[in-house]
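Note that one protein chain of the assembly has been removed; the remaining protein chains are unaltered in position.
In this document, chain identifiers A, B, C and D correspond to the written order of the chains, with residue numbering beginning at 1 in each.
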Amino acid sequence: MSDINRRDFLKFVGAGGVGAGAGFYLADASKKTVEYLIPQVVPPEDYVPGVASWYNTVCTQCDAACGISVRTKEGRAKKIEGNANHPVNQGGLCARGQAGLNALYNPDRVRTPLLLEGGRYREISWDRALTELGRRISSLRIQNQIDKVSVLSNTQSGHIGELLDRFIQLLGTDHYAQYSVTAPHAIQEANRISFGEPTLPYYDIANADVVVSFGADYLGTWLSPVHYSKAYGKLRQGRDHRGTTVQFESRMSLTGANADEWHAPNPGSEGLLAMAMANVVSRSSAVADAGAWSQSLSAYAPSRVAEQIGIDADKIEAVANAFASGNGLALAGGSALAGTNGVAVQVAVNVLNYLGGAIGREGGVIFNSDGPASKAASFAQLTEFAQQLGDRGTEVLMLLDANPVYDLPQSAGFSAAIENVPFVVSVNSFLDESSAMADLVLPLDTYLEAWSDASPNPGVGFSVSSIAQPVVQRVFDTKSLGDIVLGLSAQIGSELPIELPWTSAEEYLRGVWLDNYLAAEPGGNEKSFETFWRSVLSAGVVGQRPASVGGANVSLNSSATSGMDFGVGDFSGSESERPFVFQPYESVMMGVGRTANSPWLQETPDPLTSIVYGSWVELNPATAKELGIREGDLLEVASDSGTLTAPAFLYPGIRPDVIAMPMGQGHTEYGRYAKDRGVSPTRILSDLTDSRTGALATAATRVSISKTGERHGLIKNDGITRTLGRQILGPHSGGH
Amino acid sequence: MTTSVMGLFDYEDDFLAAARKLKDAGISDLTLMSPIPLHDAEKVLGLGSSAIRRFYLIGAIIGAVSGFALATFSALSFILPTGGRAIIAIPPFLVITYELTILFGVIATLIGFHVVSGLPAWRDKPYDEQTNVNQFSVSVELGEGKDADRIGQIMSSAGAVNVKQVEV
Amino acid sequence: MSEATYQEPRWDEVNRDVLATMLNTGPRYWWLLGISITVALVCFFGPWAYQLYVGVGAAGMNRSAVWGTYLSNFIFWIGLSHSGTLLSAVLHITQSDWRKAIYRSAEAMTLFSLMTAAFFVMVHVGRVWFVHWSAPIPNEMDLWPNFRSPLMFDVMAITTYLTASSIFIYMGSVPDFAAVRDASTGMRRRLYTIFSFGWRGTAKEWHTLGWAYTFFAVFVIPLAVSVHSIVSWDFAMSIVPGLHHTIFAPYFVCGAIYSGTAGIVTVMFIIRKYLNFERYIREIHLDNLGKLLVVLSLIWTYINIMEVFTTWYGGSSFEMEALKWRLTGFYAPLYWEMILFCAAVPLLMLSKKIRCNWKYMLIISILINIGMLTERFIIVATSLPRKFLPDSYGFYFPSGVEISITIGSFAIFTTLFLIFVKWVPSVSIYEVKETLKPLKRGSVEARS
Amino acid sequence: MSIVEKYKKYRKAGYFDKFDYHWGMTIDLDRCTGCEACVVACTAENNLPIVGEENYRLKREIKWLRIERYWDGDYPDAKLNFIPILCQQCDQAPCETPCPVGATYHNQDGLNTQIYNRCIGTRTCAVYCPYEVRYFNWFTYKWDAPLEQQLNPDVSVREKGVMEKCTFCIQRIRDAKDTAKDEDRRRVRDGEVKPACVQSCATEALVFGDLNDPDAKVSKLYKDKRGYKVLEELNTAPSVVYLKKVKAHV
Partner (left out) sequence: MSISVLDALQPFKKAVFIGLFGLFGLVVGVWANTTYFSDKAPVQPINFSHQIHAGENEIPCMYCHAHAATSTSAGVPSVEKCMGCHKAIATDRPEIQKLTNYWNNREPIPWIKVHDVPDFVYFPHKRHIQAGLECQQCHGDVQNMAVVTRVSDLKMPFCVDCHTEREVEHGRDCWTCHK
């Protein structure tokens, strides 16, 4: 290489240098990123990394109180499954129950106590928060103005509920209410009238032959869906002969979709229908006073009332006969009980059950569950409560896990009333509509972090109770309701701390259970209790299914139907200008809105429409055709008490004169997943109530619909929901 | 350092004539250059079928074998059953075989071309640029028993427009 | 320049004219190159980079239509690549002289559309940074590609095709590289010396080249046919209604040659016009290609009719649905546009007047390729979203990124072609000379 | 094993070894109520991402198990049918053969498996699958903290450009096998493994088990006269058998 001079040589060296640099960098870049290995400082007992441990507790996503087992690994909850030993759900669990983890790990949870200062929330310590609140309350107490303290709570069952009641009682304020939007007022009232039992009976669907349901969506949302689903599975294929189900409702619910027969009576005529069936049944009824009944029911011969009901007389006859011949079981719920005549309908159904001999019979209605009479306030009472807030000049309003602003129609007047309360405290896991108006927000544990206990109501035919224990360390700086109550009473001072001597909800709970245990077990002592307590915790439930589920024999008051009007109830709005009956229904995913902040549920298609994210208006294709409405057209739904707009969905399973809408969406707060998504149908409901219970008649509003001209494509899974003659549903399943 | 005599021709027939004459004169190592392939020129040099065919054949065979082998052995190196089909599935493997046969065949032919034609020409050779435009040339490398003048004379007699000695 | 006044170029003129296009290029060329490179960067590589960053979700595909424009464009470009080499090879073997003026640019087209197609594979896959796993490279995991997969057929076929056709075009241009070498100086001369392997045009060299070239031609024909059959199998091997047809392989091959030939016409027009090859590329070429196009369009139409007929005759719910959707669904307008451009319009070329008119032919050839582009799109976009379960029926519409990348791909092709024009004689010098009057006493007079 | 033996053995089509287990499922459409509990269970168990409103609108949801709806007739005789569609774990799976890198294959348990970190995302399998149960990660999806604390450590979180599908909760199968080994059992007991969907089903419509075990509940239901396989005519030999819904009237 003669012709290589110094400059070339430098070039070579330079190239070498650059190459070396590059090589060094490459090798560095290809190295693994540093992974740390963080040990426990002090390992909790039974902690094994890489091995899952299961904790049994109780689900509170709805009021059914299913037992759940939570799988935890490295101290984090990974999966919620039904507790196989729990008689309510026997291992099954609904979508909402599964999504409990979204509540636990929700990014929008309130993480520390928040105090409103200068229009903005400031994070403060628990001590500060409780002192602040305690100070205000005790000062009011000292001034004898304790009735200026108002407490509105979500229904609190179990002993924590009792603790709360006790606390309020000691506090001395009489302005205290609990409520639940789904509380079955009508059923309880009707049962009181018919049988003198103001409770929820046990419906033994599993062993019935013909289940006739008047609007009760027992597979989707009614009372205890998972338990009934288990029963349904048994009814269909779990026994020697397959039971049949019939559904009467104006809008096909999940249960209706699965029923062998689905019929849509005129809205509100379910009472008549039940009576008509009772009329048929009474002819062949085996009950003692059947004769008398067939007399009094003569007015309701199917041929006479079929017109008002809107179902052929012989169809009614057929169903009734089937009901009578086999083990018939009649249920009522949903829109059927949500009219102004709800109680009447349930009474009629009771009559039907009675004449069918379903009362106390296996495969029938069994009155033996020791479920407490409902503490839930009715809509009328709540309106009164809101009224009172102003009238008595409430100084401090405590909202315990309650969200009246969203749950109730504007006509209840809560948002206005809360505005005028000087100091509003909201105890809640999330910043929902009501909490957003509060001056002080106390972050509440989710049910997976708190101690409590529960007995299912409606029961399962025998007495059951279970303890809810924390399954993970608290994710944020939150407290359970029990702890807050106890902490607060300590702050308020005077006799409260003496009366409520416990330092924590857990201690309180153990105390109560110990007392009950010692009362129940003659030879019991602290030691044996310890084992009992642990066994309950590990089993997640106490209470065994007896050999046979007998019912207390209750008989129907002959006067039950006296003075009852079984006719189609009242509706707000004139039929002429508001041609459609508006039926909001409890959404399978969102319930009445408490689970709307779960991303999983937001993204899980609605079982019947496959729609996700947002709300929609269901109307019959025929109606739509008439009005020139296509799917996704933005409709304006107007009632006498308001209007809303939502996209249309053509739903083959709904009466042409009925419009239905799912509840649960349309939050204006409540975290990123729920906020500003869809609309809530409750907003435009009239304030009509059931005269007997004062419960809001959600299905008693008439509306008119009109196209806004805009379109808002629905987000849904379904492409074409016809099989196009393909044998997807099985050979020769036909269908086009 | 060799010298060769090069004659340039305007016309194809002159050029061929010169070539033949030289051949008759017992000069065999002629280099005939033309802007286009001329079969007559090849005839003069007696070029029949080319050795390149063997390359193609060998290449194709190697390709076929290695193609099937590749597919087979890679399938066996990790047994991943798919869709209940055979692990060594002949029909699909034949496609691979087919493609590789052609690939190797083509590459072999390329190699063959270089081997047979003696390209690339590493060092300089007698050449006149006009022969790639519109002239024809015959060039003879001088050695013992080759008289430059005589060769030149034969060329010009055949009608060479220009006879020169080229040193490379 | 009409045939009557046509006067054929002298041999030295051939060199001059052809080399002129390489040795002295005006500013117009550089402008064009600059623009097409910019477009390629902005419309293709930009969006692609974005897509690499966020994920393939940047495109409009979804769970029911997991394949989209990227794949349809891939087929289109592969299709365009046919006929280039294939035609050249066929015509070489059948020794039809009219090939000689046009085959170089045609083969170039093959090469570059293949490269563009290869780009689309990269754009299509979800994790392009692992795409080397689909190449048979020995690795420590001793995991190999799955040669039972139609996609692997593709990988092998396209690699082979790319190699073969690049060698084919290179071999053909070695003597011309020599010509460039002789006409140039300095660095360019050095480069072309290397490119041409020091070619002298000796009888020996010509002889070997001739043999080699013929062999290449012989390989390339079955290869080209196999390549597009295999591309069609990517679809036909699936059981998707509307794709699972035995006729797909011939359908694709014929379609490919069809669009390729049309492409040649377009390219021919441009070269002839902007590189002043009026004297080399002439009505005769247009005429022959026109005839070829008519024949191909007829075959193509026939296959299309057969596809519909067999489906209708078979009458399976799945196939019928797919067909109905294709003929009357959302994309029906595209379908009928395709029929119009690819089946109806070409029939105009039955008249010699139109066939021999550059302007008409340009328009027709472009229309045909638009039609073929949409054909590929329809195949993908109407079948995949509607398979077997009606409830899962979906819909596909390309996103902005996809459209932009589609446009960009044309820019890539143009860029490559412009570079080719600058570096390789776009008309084969020596083979044109073969078609001219031989330099024999009597046949031509001595130069003045 | 010599190359010749190997050749002889692997030349045959079909499965050259009997499946160790042959996991199968039956879905009783007469029990299924379409309540979607299984869908959420699957989401929770397998770290399925939350794709968000816009992606859902584009039909890019990821639900390894979905419930399809088919209407019969019109009002007032409208009838709605539900059918859960999950990967049918076909023994002659059309989706397996076309994968160029062998990221999806049939393992010795009769499972149609997908190796996420081998996938290069050609999406061919999804095209070839007639049941459309393969789902593609169009983006790398994020979980808003602290939601990520719920992620199941036994299932890897998939990155963008990767195909994913129902695995019959293979991580649970694996755990069950581990337990069996720890207890010196060769086989997993019937009912010991329950995929998330099966476990959550309140009506017990879904039954899961080993088809090689003649006494397993699933094997018995497999022979039920109502049983059929979806798109059987495509000869994909699914491992999932559906029990046809009973049509009845009072």
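Just a few scattered comments:
One rule holds in what follows: a residue touches a chain if its C-beta (ideal position, glycine included) is under 8 Å from a C-beta of that chain, and two chains touch if they have at least 3 such contacts.
Values in this document were obtained by computation on a predicted structure and should not be read as measured data.
Put simply, the missing chain touches A, B, C, D once the whole complex is considered. Considering the whole complex, the residue from D:8, D:142 or D:174 that touches the absent chain is D:174.
Listed residues D:81, D:113, D:219 or D:239: the one in touch with the omitted chain is D:113.
Panel shows subunit A; residues 4, 8, 11-13, 15-28, 31-32, 34-43, 48-51 of it touch the chain omitted from the view.
Contact between subunit B and the unshown chain involves residues 78-80, 120-125, 127. Although one chain is not displayed, its contacts with subunit C can still be listed: residues 140-142, 178, 181, 187, 189-191, 193-194, 197-200.
Everything that follows uses one rule, which is that only the chains that are shown with their structure count from here on.
With centres taken as mean CA coordinates, the chain nearest to the overall protein centre is D. Note on chain placement: the centre of subunit A and the centre of subunit D lie 31 Å apart, centres being C-alpha means. Distance between chain centres (mean CA atoms), subunit C to subunit D: 43 Å.
Of all residues in subunit A, those touching 2 or more other chains are 717-718, 721-723, 728, listed in ascending order.
Listed for subunit B are residues 75, 78, 80, 82, 85, 89, each touching two or more other chains. Pairs of chains meeting the touch criterion: A-C, A-D, B-C, B-D, C-D. Residues 10-12, 15, 136, 142-149, 152-153, 156-157, 159-160, 163-164, 167, 171, 174-175, 178-179, 182, 194, 197-212, 215-216, 219, 222-223, 226, 230, 430-431, 433-434, 438-441, 446-447 of subunit C are the ones that touch subunit B when the two sit in their complex. Listed in rising order, the residues of subunit B touching subunit D in the complex are 72, 75-76, 78-90.
Interface residues of subunit D facing subunit B in the complex, by the touch rule stated above, are 3, 6-7, 10-16, 90-97, 99, 102, 104-106, 237.
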